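Only one protein chain is missing; all other protein chains are in place.
Per-chain residue numbering starts at 1, and chain names A, B and C are given in the order in which the chains are listed.
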Amino acid sequence: MPGIAYLGPEGTFTEAALRAIEADGLIPVNGAAPGRPAPVAPITKDSTDAALAAVRSGEADFACVPIENSIEGSVLPTLDSLAEGTPLQIYAELTLDVSFTIATRPQLDRTQVRTVAAFPVAAAQVKRWLAEHLPESQLVPANSNAAAAQDVAAGRADAAVTTALAAARYRLDELAAGVVDEANARTRFVLIGPPGPPPARTGADRTSVVLRLHNVPGALVSAMTELSIRDIDLTRIESRPTRTEMGTYVFFLDFVGHIDDEPVAEALRALHRRCADLRYLGSWPTGALAGAAPPAFDEASAWLRRLRDGTP
Amino acid sequence: MPGIAYLGPEGTFTEAALRAIEADGLIPVNGAAPGRPAPVAPITKDSTDAALAAVRSGEADFACVPIENSIEGSVLPTLDSLAEGTPLQIYAELTLDVSFTIATRPQLDRTQVRTVAAFPVAAAQVKRWLAEHLPESQLVPANSNAAAAQDVAAGRADAAVTTALAAARYRLDELAAGVVDEANARTRFVLIGPPGPPPARTGADRTSVVLRLHNVPGALVSAMTELSIRDIDLTRIESRPTRTEMGTYVFFLDFVGHIDDEPVAEALRALHRRCADLRYLGSWPTGALAGAAPPAFDEASAWLRRLRDGTP
Amino acid sequence: MPGIAYLGPEGTFTEAALRAIEADGLIPVNGAAPGRPAPVAPITKDSTDAALAAVRSGEADFACVPIENSIEGSVLPTLDSLAEGTPLQIYAELTLDVSFTIATRPQLDRTQVRTVAAFPVAAAQVKRWLAEHLPESQLVPANSNAAAAQDVAAGRADAAVTTALAAARYRLDELAAGVVDEANARTRFVLIGPPGPPPARTGADRTSVVLRLHNVPGALVSAMTELSIRDIDLTRIESRPTRTEMGTYVFFLDFVGHIDDEPVAEALRALHRRCADLRYLGSWPTGALAGAAPPAFDEASAWLRRLRDGTP
Partner (left out) sequence: MPGIAYLGPEGTFTEAALRAIEADGLIPVNGAAPGRPAPVAPITKDSTDAALAAVRSGEADFACVPIENSIEGSVLPTLDSLAEGTPLQIYAELTLDVSFTIATRPQLDRTQVRTVAAFPVAAAQVKRWLAEHLPESQLVPANSNAAAAQDVAAGRADAAVTTALAAARYRLDELAAGVVDEANARTRFVLIGPPGPPPARTGADRTSVVLRLHNVPGALVSAMTELSIRDIDLTRIESRPTRTEMGTYVFFLDFVGHIDDEPVAEALRALHRRCADLRYLGSWPTGALAGAAPPAFDEASAWLRRLRDGTP
């Protein structure tokens, strides 16, 4: 039974994402398949970094971590950890709508709420709601969304900005559900393991890489042209400083397609030749119908074979 | 006397940067020139957002804020504030080597230090030093690097991770100077005001824009080609989510040159036509000899004039 | 009264083109304007080369020569002459449908035709017609389409492949008119003079250049990108050997727009910088509504001016 590290304690959004990935049969272990999920052993960690370190050390087989949020952007510790050190690979992804449950100690009336425990990232996303509905209350920082519920259960706060999962687990009363200031707040989580064969091509896949460019003018535009010339749809580009010198960056690129799609294979090979370093972060199914190789590509391959055989 | 908002209290790195910008004569007010600094009235604010809001409301003429750090990357609140709302413009920049002073209450022996006040960003940058030199101490969060010194002066902590400026101002003892875990830690600060005529071209300038692209394949590579085809050196590219839908971004581009350099003017005009939205963030001197228009460009302009006159 | 050299004798297609250019008021002399043609003094020459040499020597003010045929492609002597030696410039163009008149000695019956005088280029274009209608006749080479009519008038041949103009001038009988094997045969003629101010921009103009590229990979694609990135429509590209080494070429490019259109001016300046040599062959009206600068370009220029003034 594979061990999977995640940001705990139980009840975080990350655990919810992990449960959904498990239920979808996306964990690449024997017996896992859509509809036939394999059981996993969750291992709680107190940070994203610690979860990834557990994979690198072999303590866990996989880690489930957030990688991108529609409001805050990339989750930088996840990106930075993927770009450096022992290589890791992404095997699955899952996007959750993010909204919070405001939970109180049982039988506590709203007017009695003086203190609200909240993970700071969550506090920022429900600021307007709190100002409107609990204007007199004071914020108390918690270590995670689940820990906020724990804090209420332990009597350290009157209310918590938490998840539905945690509110239920700690038997709190639900004051409000689905709370979030900005609509469309979503977080994308990924399942990360050591390098291995990518999940089979589904026709709706994503591929991710990290580029380190040679320090010559036009290097980035040339690299991106390797994708655009092949009609590969770039879905994300993110730059991060190299931490060695200001003005030098690595680039994270996500694009539609699988390493077994011909255009993607060509583009990876070209980027490998062109870049100072290319780190492959994996190809995995996205579940959306967005990535089939254009049919003309297979026709073009057949045409090429006929030319080589002399039978056009 | 222009009022300039910055992250206070007195003694922060931001104040140090502001003082240097003032001393260099980079504040675009009557009488300012290299060697002839104009006096300014600093206005302390408790966040970068608040400093920029003071410019937008007219309370301050300018704001001095950090925009990029060689270790942590872009200062996201600064980027996000520049990209949205009332337009702002950058007029000057200054890069500071970042290292910290560890200061204690007067006459306190190192072995007596139990608590260390630190701004969390600073704490992260001196973690190894503290583990080695003050292994028994406990961290107490402060609101800024200067506030950490204030905390010591007020008796709320034994030592502070602070700046040399603040240590002196609050008459603390210096336990160590130039402390930082990673070498080459530097922060770039910018002077931001309302839109206005850019500072005159110096031949060593930087221009910055924010792009919102049309949602068509290849839009980013086409936009970047507008720079590369004109041999304009891109010094930074940063993507940020639009906050409306996951997978949609705005792009921050910095490049070498001034709006009065012909290639830059051409590129701006082309990007304005090509992009869904182009927000100009300014052209300003960098002080480094990195941005003269290639001489051939002037020659080419003269050649074009002769053709138009029919006297080639 | 300007002297204009052309391939004679009287009655050639080139003379017909010259008369049409004159009638359209396209000759850049005092008083010429659409509807107010200026009179010219035609000077017959026995080759395209000789006509251009007359301009270079000052004997003629302009030359009218064919430059492109829809069946045969570019008229190579015209291209080669434009690319080398004293610079020349194009001021006007005119496209004629090409078809031939088959003319005989007066009162001669079709069955009596034994010999047919024809300029070889013309003979090639009426080969099928002759095979069908005059299968027994033998071809006799003539020096031009008009000279073929002269040959018949002088009794050197029974029939001529000639122009309507020449058939009338030499008082021949018309056996057939509008004869040509392939439909859509058209020839484009240009009016060439010494370098001078281009005709005023009309919004429907063409610009032509000759490029000599540096011998580096990708030089041609980079040069063409200078046009495509500016949405300039390339209407013709032709390569010609440099005559010095096999595998080295000059390129003739025609594109939509005028040197006074901003995108064209930018592109010319960029090509001047990028290429080993750029020879400008002129900007002139085409009479078709195909070349207005996109309106967004003017808007972009105004936007740029506002940025420079600090009044966005």
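Annotations for the structure displayed:
In this text, contacts are C-beta pairs under 8 Å (C-beta built on N, C-alpha and C of every residue); 3 or more make two chains touch, one makes a residue touch a chain.
Here the structure is a predicted model, which is why all the values come from computation and not from measurement.
Here the chain not displayed is in touch, across the complete complex, with A, C.
Only one residue from C:Ser47, C:Ser137, C:Ser228 or C:Ser301 touches the chain missing from this view: C:Ser228. Screening A:Glu72, A:Asp205, A:Glu226 or A:Asp254 for touch with the missing chain picks out A:Glu226.
Within the complete assembly, C:Pro217 is the residue of C:Gly58, C:Pro135, C:Gly155 or C:Pro217 that touches the hidden chain.
For subunit C, the residues touching the chain absent from view are 68-73, 76, 95, 182, 184, 186, 188, 217-218, 220-221, 224-225, 227-228, 231, 233-241, 243-247, 249.
Subunit A residues in contact with the hidden partner, per the touch definition given at the top, are 87, 195-198, 222, 225-226, 229-230, 259-260, 265-266, 268-270, 272-273, 280, 294, 296-297, 299-301, 303-304, 307-312.
In this section, only the chains that are shown with their structure count from here on.
Between the CA-based centres of subunit A and subunit B the separation comes to 30 Å, rounded to the whole angstrom. Note: centroid distance subunit B to subunit C, computed from Cα atoms, is 59 Å. In subunit C, no position touches at least two other chains.
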